[in-house]
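For this depiction, one protein chain was excluded, whereas all remaining protein chains were kept in their positions.
All chains are identified by letter, namely A and B, in their written order; residue positions are counted from 1 within each chain.
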Amino acid sequence: MMPRRAAETGFALLAAGFGLAVLAGALQHDTGWGVAGPGAGYFPLRIGGLLALLGTALAVRQALGASRQALLGAGAARRVAALFIPTAVFAAAMPWLGSYLPMACYLLWMARVVGRQGWGASLALALLAPPACFLLFETWLMVPLAKGPLEEALGLW
Amino acid sequence: MVNDLGALLHGFEVALTLHHIVLMFAGVLIGILVGVLPGLGAPNGVALLLPLTFAMEPVSAIILLSSMYWGALFGGSTTSILFNIPGEPSSVATTFDGHPMARQGRAAEALSTAFLSAGFGALVGVVVVTLIANQIATFALRFSPAEYFAVYFLAFAAFIGMGGTDPLKTAVSLLIGLALASVGMDTVSGEMRLTFGTDVLVKGISFLVAVIGLFGIGELLATVDEGLHADAVDARLGLRDVWRTLLGMPRHWVALLRSTAIGVWMGITPGGPTAASFMAYGVARRVSRNRAKFGQGEPEGVVAPEAADHSAGVAALLPMLALGVPGSATAAVMMGGLMIWGLQPGPMLFQERPDFVWGLIASIYVANIVALVTVLSTIPLFAGIMRLPFALLSPLILTICLTGAWMVSGSGFDVALACGFGLLGYAMKKLDYPIAPLVLAMVLGDKAEDAFRQSMLMSQGALSIFWANALVASLMALALFFLALPLLQRLFSRRIPA
Partner (left out) sequence: MRRTALLLSLVLGLATAILISPALISPALAQGWQPQRPVEFVVAAGPGGGTDQFARLVQSVIQKHSLLRVPVIVANKGGGAGTEAFVHGRASAGNPHVVVFGTNNVWLMPLVTRVGYALADLRPVAAMAADEFLLWTHTDAPWSDARGLIAAARERGGAFRMGGSQARDTDHILTKQIERATGVNMTYVPFRSGGEVAVQLAGGHVDANTNNPAENVAQWRGGRVRPLCVFSQRRLALTEKVHNGIGWADIPTCGEAGIGPAQFNMPRTVWLPARTTDAQLAFWRSLLDQVRQTPEWTEWLQRGSQSAMWRTGAELEALIREDEAASRRDFASYGWLPE
């Protein structure tokens, strides 16, 4: 599905782009080597510049030389997406909805729909994990997790 | 010397009371728990236990807290090996060979190798500390920023610069890590760097969040990519494997001794456990006959970082007491505790409160044995977790990863960042970019830069400060030797056939 050459070139270009961003950020500081040694931007400027340079070189080399074989089959891509997309949604929901509600939904979805487990195991996981996390982290280890409207309404926080 | 031994015996009398042994067990168990959970670590455990200690005798309090620390060091290795998630920064290097071993069905061997090496490192570390406790203080005082820089440079040089990977890709990985390390406030100028006008980057990019993403999430993505690895980790983890591994440990005696020496050295000097474990791994890979097998499940790749990590952890506690300088975040919280208990860490503590200092040193011996026994007996427990179907285990692990990323500083941005690092780790794995240089650069990059620029301030810009005395010059020479080693080896091996 995705040829290795495109992926290699793309990643190297991304790295080069990151290097350029670092370089731009470094330019807002003193990039010189004064009497008292290098300024705040001295190392970031060179790190960014070198990264942009090496990334470009790598991109050129890969575009010319890397194999065109598939890096990622359709099945593998689907499996990775099925795991990653719900996780990313969970991560995005956490600051707004709190840790617990998205956690239960996420676990239910992953176990029942993605993992094709039975309802019993899926529900047990989804309903038991959040209270277990609450007891372990909040009451016992005293580390607060994210809180949302549900926790607010229940007066848990 | 003789006086010290007498003091140590007295310390054992303090440490071996029932009350203190119970405290050690409690501390070790809590430590294993916070060590196993990514995002939480020994500092959380100390913060949790600190309020309890206000009512205790100082020596009981420090025994509880230090036992918790040893437990956390052990717990951190467990998740590194089983799930490729380093529970503690210092167990990152354990993932390199520990997790491949677990994937080959040798989880029990990997875990017992790790625990036994760690136990060995801790015990040798404490013996060394016992012998030279009084000399440590004066030695660590010789470290100015130039020596700090040389130590960091040495750790880099020992780890980087060889291996089967593409040198261009290694360089890119290293540079990304260095760039990430410089985000946030710059100590020397007080300016905010690379924050691009955002508020979320002001505190810098957390190393823990990066590791959770790169290793934990990235590894799971790579696993489902390969498919059919649902139960690749052998669930059979029995106590018999532990016994067999114990009998096999003497084979690794060279690696054990060398790594422990590196660990003790890095603990006494300000390098710290994380740098020590990377350095020991790098050195082990360079000098090993099985060089090609490193990264694919070589037991020596577990022995080296674990022995170094623990001996450094033990050795780092002494400078904290003798100088009042914490070598790690954990030591810093303990030091705050000392002050609240009414003790003043510093050169006089050894003279004024020998009962406290030697009680602590004796407790390190006992608590590490307690921790080793406890953690070996948890192996069957982890076997239970590993028997869960992958479809239930993987979302649980990801939940713990994201929760851990939240707990690092209670920020939603960090959770998103962990996901981003997960993708980065997955891509790097697929495209054969080594991740370790990035991680090492994030740990040491900004510290090395600070030390370099502080040195330049102190020498008014003269680079000669890096060979101004025997100590810094020999550190720099050793680092340069390590950098040149691959070249030398190539020259050498070409000449032999000719």
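Throughout what follows, contacts are C-beta pairs under 8 Å (C-beta built on N, C-alpha and C of every residue); 3 or more make two chains touch, one makes a residue touch a chain.
No experiment lies behind these values; they were computed from the predicted model shown.
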- Just name the one of B:Gly6, B:Pro51, B:Pro167 or B:Gly227 that touches the chain not displayed here. B:Pro51
- Note on the structure: Which of B:Gln104, B:Ser189 or B:Ser288 touches the missing chain? It is B:Ser189
- Note on the structure: Among the options B:Ser144, B:Thr223, B:Thr245 or B:Thr260, the absent chain makes contact with B:Ser144
- Option touching the unshown chain, where B:Val202, B:Val254, B:Ala477 or B:Leu491 are the choices: B:Val202
- Candidates B:Gln135, B:Ser377 or B:Gln460 - the one touching the absent chain: B:Gln460
- Query: So that we can see where the missing chain sits, which residues of chain A does it touch?
  - Reply: 36, 138, 142-144, 155-157
- In the whole complex, what residues of chain B lie against the chain that is missing from view? 43, 46-47, 50-51, 54, 140-145, 184-192, 195, 197-199, 202-204, 323-326, 329, 331-333, 335-336, 339-340, 342, 344-349, 409-410, 450, 454, 457-458, 460
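Following the convention adopted for this analysis, only the chains that are shown with their structure count from here on.
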- What residues of chain A sit close enough to touch chain B in their complex? 7-8, 11-12, 15, 18-19, 21-22, 25-26, 29-30, 33-41, 43-44, 47-48, 50-51, 54-55, 57-58, 61, 71-72, 75-76, 79-80, 82-84, 87-88, 90-92, 94-96, 99, 103, 106-107, 110-111, 114-117, 121, 125, 129, 133, 137, 141-146
- Note on the structure: In the complex, the residues of chain B that touch chain A are 34, 40, 44, 48, 168-169, 171-172, 175-176, 178-179, 182, 186, 188-189, 191, 193-196, 217, 220-221, 224-227, 389-392, 394-396, 398-399, 402-403, 406-407, 410, 412, 415-416, 418-419, 422-423, 426-427, 430-431, 433, 449, 452-453, 455-457, 460-461
